[in-house]
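Here the complex is missing one protein chain, while the rest keep their positions.
Just so it is clear, A and B label the chains in written order, and each chain counts residues from 1 on its own.
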Amino acid sequence: MAHRVKDIAAALGAQAFGAVELLVAGASEPASAGRDDLALAMSPAYGAALGKGQARVAVVWPGADWEALGLEAAIIAPRARLAMAHLTQMLDADLPHTGISPQAAIDPSAQIGAHVTVGAFCVIGAGVVIGDGTWIADQVSIAAGVEIGAACQIHAGVRLQRGVHLGARVILQPNVAIGGDGFSFVTAEPSNVEKARETLGEAAMDAPDDPTWHRIHSLGGVVIGDDVEVGANSCIDAGTIRPTRVGHGTKIDSLVQVGHNVIVGAHCLLCAQAGVAGSTVIGDRVVVGGKAGIADNLSIGDDVVLGGGSVVLSNVPKGRVMMGYPATKMQTHIEGYKALRRLPRILRDLAKR
Amino acid sequence: MAHRVKDIAAALGAQAFGAVELLVAGASEPASAGRDDLALAMSPAYGAALGKGQARVAVVWPGADWEALGLEAAIIAPRARLAMAHLTQMLDADLPHTGISPQAAIDPSAQIGAHVTVGAFCVIGAGVVIGDGTWIADQVSIAAGVEIGAACQIHAGVRLQRGVHLGARVILQPNVAIGGDGFSFVTAEPSNVEKARETLGEAAMDAPDDPTWHRIHSLGGVVIGDDVEVGANSCIDAGTIRPTRVGHGTKIDSLVQVGHNVIVGAHCLLCAQAGVAGSTVIGDRVVVGGKAGIADNLSIGDDVVLGGGSVVLSNVPKGRVMMGYPATKMQTHIEGYKALRRLPRILRDLAKR
Partner (left out) sequence: MAHRVKDIAAALGAQAFGAVELLVAGASEPASAGRDDLALAMSPAYGAALGKGQARVAVVWPGADWEALGLEAAIIAPRARLAMAHLTQMLDADLPHTGISPQAAIDPSAQIGAHVTVGAFCVIGAGVVIGDGTWIADQVSIAAGVEIGAACQIHAGVRLQRGVHLGARVILQPNVAIGGDGFSFVTAEPSNVEKARETLGEAAMDAPDDPTWHRIHSLGGVVIGDDVEVGANSCIDAGTIRPTRVGHGTKIDSLVQVGHNVIVGAHCLLCAQAGVAGSTVIGDRVVVGGKAGIADNLSIGDDVVLGGGSVVLSNVPKGRVMMGYPATKMQTHIEGYKALRRLPRILRDLAKR
């Protein structure tokens, strides 16, 4: 669908200059832009590439001389990535709302709202409730009793196990698994893990008399707030006797693990391959970098930022920026790391004294 | 289903006190417990929260003054988590055994035992053997020739590729993939990886004449023992010419990778996002912490405990508790880490001498 430059600018809360009636059909990087594309040249580095493409109109950075860049029209966006959010939303195609597939297996007791799409080969169990306008792709399985809010998007291969409640406008990417059983096992006598934690690893571990792991069943389900997104192949496990929870507006990337009983606050970001072990509580607006891990039964304060790859082994007070393994304050980590880089030379010098 | 307090205590091997004929319908945390819930207050911290809820009966810690806590009855459990295992099992609903779905695609040569459930849109290939009482959810794919023991639970979206054998009572959470091809490739001439290992990274790497990766096919399949559980979206790859193996009673969490030819012993725990690279052999009762990784072709002895996030790059003798990257004995790791924390100040002091 084509949009006028002036309409795009208005939608972006940005200013338009030049031939603002021009129509654009899509967005593109400057070098590969066609004549009807809106080029995205939000920094001078990208501006230089405009000449390689054919764009007549671009989103440019504040202060850019758009006429000198050879453009017929320009949109000036003060915060480039925010403009990207609005622009890509405008240009995105609507989901194909095709109604309820006759090839889905839907229990007659399920309550399906208005304008709901359910794709082929979905399985929807007894007593499931699905809110208005929710879109469900193909081959999704939704266990008996699951509740799904309005205007959700649930992509192919998602698994919602018993006890799962989703808020409104939740987006689940392909193959997300929510409500799988928590990983919670116990031996009859104290296990080696317990002994290792108690002794800080000083004692060698022996074979216990009875190594059997007894299973703690997961009865608590999962409650997901409104406006949450979960990336492909991520897992959120069911709680033991109360729900695992993810707060409103939190965004979770691909291949992330959220363990049983975990509480994730509102407006957090959990980047790809992050993991949160059982019963840990995470505050609001926390950012967990890619591949970062948080051990079990910890408390992470509001507004904490954990660097990519860090491993958190103790509680973190609110507002702190953390890095490393084990994670410490970012400054401490950097200082230690720099010292370590100098250490080999210093040890050589010491040896000479 | 409601249970009498005295029956629960008996099932838990615990003692009941007070109004032991009371019926309870479910378990709950103390603060959110209703009148018919059994509150779980297995430590004094939880006991203090009993007043916020309505529970009349609770599981309490040894020595707790249950009457002073306002309870009508109490169960005293010496090992709280073990009691949780028994209790949650009692309270858990049975799986809905609904027989063979007419919407499943089952090869006529498959041998399906008694009291087996197969959900909608499952695909079961030629010659598959499924033991008595096994429960298979929806949208599971089971390749030709796969053998599955009795009383297994296989959740939605699980993929069992050719050459997979499961023991009895195996539980597979959603979207588990077992028997995918191993990641095994070789170049015609020594590759950069081989050169980097040989030279310990001293030589800069060059482009080889022929960078083609030739595929080593996976013919060995996977053998999973009895009482194994595998968490959501985890992968266990097929062996090359002999099976990849997971021993009896081993529990594997979500998003775990077990590479081709790996042998995992009995009664191990592999926590979330752990990874074991190809051809490594792990003993019995080994605990691999969350996100821990073990490089290929290594040997990990019995009763080893690997801390969360550690990366093992060499063999580990039995009974050792390991941490860090590269993983060392936990005491060595802690000592090194503490020294590193002190190092910046010491370097500043040295500079002043």
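Here, a residue touches a chain if its C-beta (ideal position, glycine included) is under 8 Å from a C-beta of that chain, and two chains touch if they have at least 3 such contacts.
Here the structure is a predicted model, which means the values were calculated and not measured.
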| item | value |
| --- | --- |
| Contact set of chain A toward the excluded chain (per top definition) | 26-29, 32, 40, 79, 81-82, 84-86, 88-89, 91-92, 96, 101, 103, 119-121, 137-139, 155-157, 171, 173-175, 229, 231-233, 249, 251, 253-255, 266-267, 269, 271-273, 284-285, 287, 290-291, 302-305, 308-309, 319-325, 329-331, 334, 337, 340-341, 343-344, 347, 350 |
| Those residues of chain B which, in the complete complex, touch the missing chain | 105, 121, 123, 139, 141, 144, 157, 159, 161, 175, 177, 180-181, 183-188, 191-193, 196, 200-202, 204-208, 211-219, 233-235, 237, 240-242, 255, 257, 259, 273, 275, 277, 291, 293, 295, 311, 313, 325-326, 328, 332, 335-336, 338-340, 342-343, 346 |
